[in-house]
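Take a look at the following structure, please.
Only one protein chain is missing; all other protein chains are in place.
Here is chain A:
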Amino acid sequence: MNLKCDMENNHKTTGKVAGIIANLVIVETNGPVSQNEICFIQHQGVPLMAEVIKILGRNAYVQVFESTRGLKCGTEVIFEGHMLEVTLGPGILSKNYDGLQNDLDKMDGVFLRRGEYTDPLDRDKRWNFTPIAKPGDQVSAGDWLGEVSENGMPHKIMVPFKMTGNYTVKSVTPAGQHKVDDTIATITDENGHAHKITMVQKWPVKMAIRQYKEKPRPFKLLETGVRCIDTLNPITEGGTGFIPGPFGTGKTVLQHAISKQAEADIVIIAACGERANEVVEVFTEFPELEDPRTGKKLIERTTIIANTSNMPVAAREASVYTAMTLGEYYRNMGLRVLLMADSTSRWAQALREMSNRLEELPGPDAFPMDLSAIVSNFYSRAGYVILNNGVSGSITFIGTVSPAGGNLKEPVTESTRKAARCFYGLSQARADSKRYPAIDAIDSYSKYLEYPEVQSYLDHHVGDTWLTNVIKSKDILLRGKEAREQINILGDDGVPLEFHERFWKSELIDFVILQQDAFDKIDASTPMERQKYMLEKVLEVADASFDFDNFEEVGSYFKQIINQFKQINYAEFNSEKFNAYMTELNTMIQSHLN
């Protein structure tokens, strides 16, 4: 990034188009260029944005973020002297961006026009600024100078991340209404030079923002309200997870549910190479949905990066990095960010297309050899951090993976498995039998359950028997699965009665805890307190020893119990109805006890 700093002020490197293969363009340059530098191809008066991805001698290979139709050899190219950057400042929330952070709502017309780039921020809007730093304070990159309220969220104005070294605050603008480009502070460096700070700064998306004190292991539970995540395979604040699943298994519904319900301050959704109508669903629904904690509309704390499957492929690759960088920006304000990317497979495919045009030797399934490294590098940017002032912030990242042919051994799934700590595998069989969410509770895992700091957090915040109960219910599920296999092989009459009981006890957990109706107002999201209560109740049944005469009796008894539990799931917690169902349930349980 600093390579050409001296040059920037003098003159820009230029070049001429020397070759075109789809969106890979070869540019003959007349000066220094750097890897990942941004350039604009001046195609018939329309600037086409592109990124350098390989340099061979004087030839720079650039991937163009637009269609190259009609482009000719000899066309002038101007290099910008910086990498692909995002603009950071107040006004990012509730925006709809494309993969390069162009504000989609500012574009004219129904169709996207080639070479149309729009400002990600609103320059004329006035923000209510309050100072945080005082003259004389020692500050460095990422430190808070002031604050504006962005849709009710405290948006910190920081010392720009690019500024290295230590500075002294000379002056901070007093509280008042300001535009993003107004100077809100002046700070002096060690040589006494004064620097004016506005509310806007830029940062290259491919670099992680590391202006924090430390990055400890995550330990706090992030509630999602989805029972088979929170109860069985919890994710932490600052954790990483991935959801692989064949098409039609409910990846997107699950992702939407998590983004609506999770205990996060900021939600960033990267719709990366997926269906446009699904993004439209978010555009249509989120402005209507109320955030239960703030009473505001969900869209006010959400930013959407939409680079749908028909939008240019190279920008698809950029879109996940854009989303991550915006997340890191908000994390540095001490906020909890939830970042969802649907789907990282499309991003990997974008990498494959480019690697193919560059004629690199391919890895498995023609993906680039370094796919695994790229994926881990990206996942590692998420996490829980302690900022310089001791405040904590986090990015929880959940990506979906669309495995080719539903095969979980394909390269993208395998690479992601190495990087992500939680695995939520969606099962075709569960989806086929309409058991939603179709997360396979037996195959899925959360590495966080093994972290001592997470275990002690759960002991203190959920209950000291919680972890034991979670592990117990996993065992019941597994034993139930084994029992069912035996029943299928030997027939209903061919196995001892307890096999049926074992099987039905696992069905009980499946129907009551795992399955959840994402379209029901109450059942869609279950708070931790209620999850704990329900799990204990279910385990009470599972622990009980019952008196049955034959296998048909087992099935019909448990069907009744399950039905009763389902009614409870649909009722408001601790409401009159809820308690009435509970009393009925207790009678049912008592009636059959051994």
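Following the convention adopted for this analysis, contacts are C-beta pairs under 8 Å (C-beta built on N, C-alpha and C of every residue); 3 or more make two chains touch, one makes a residue touch a chain; residues count from 1.
Keep in mind that, in the parts below, contacts and distances are computed from a predicted model.
K.L.:
Which choice in "TonB-dependent receptor-like protein", "V/A-type H+-transporting ATPase subunit B", "Hydrogenase maturation factor HypA" or "Sugar ABC transporter permease" gives the name that UniProt lists for the one chain left out?
P.N.:
Of the names offered in "TonB-dependent receptor-like protein", "V/A-type H+-transporting ATPase subunit B", "Hydrogenase maturation factor HypA" or "Sugar ABC transporter permease", the one UniProt assigns to the missing chain is "V/A-type H+-transporting ATPase subunit B".
K.L.:
For the chain that's not shown, point to the residue among A:H155, A:R227, A:R346 or A:K532 touching it.
P.N.:
Per the contact definition at the top, the residue touching the missing chain is A:R346.
K.L.:
In the whole complex, not just what's shown, which of A:A175, A:L289 or A:A366 touches the removed chain?
P.N.:
A:A366
K.L.:
Of the listed residues A:Q101, A:T173, A:Q261 or A:S402, which contacts the missing chain in the full complex?
P.N.:
That would be A:S402, which touches the missing chain.
K.L.:
Touching the absent chain: which residues on chain A qualify?
P.N.:
Residues 18-22, 26, 67-74, 96, 104-105, 107, 109-114, 246-248, 273, 275-277, 279-281, 283-284, 306, 308-311, 313, 346, 349-350, 352-353, 356, 362, 365-367, 402, 404-407, 432-434, 491-492 of chain A touch the chain that is not shown.
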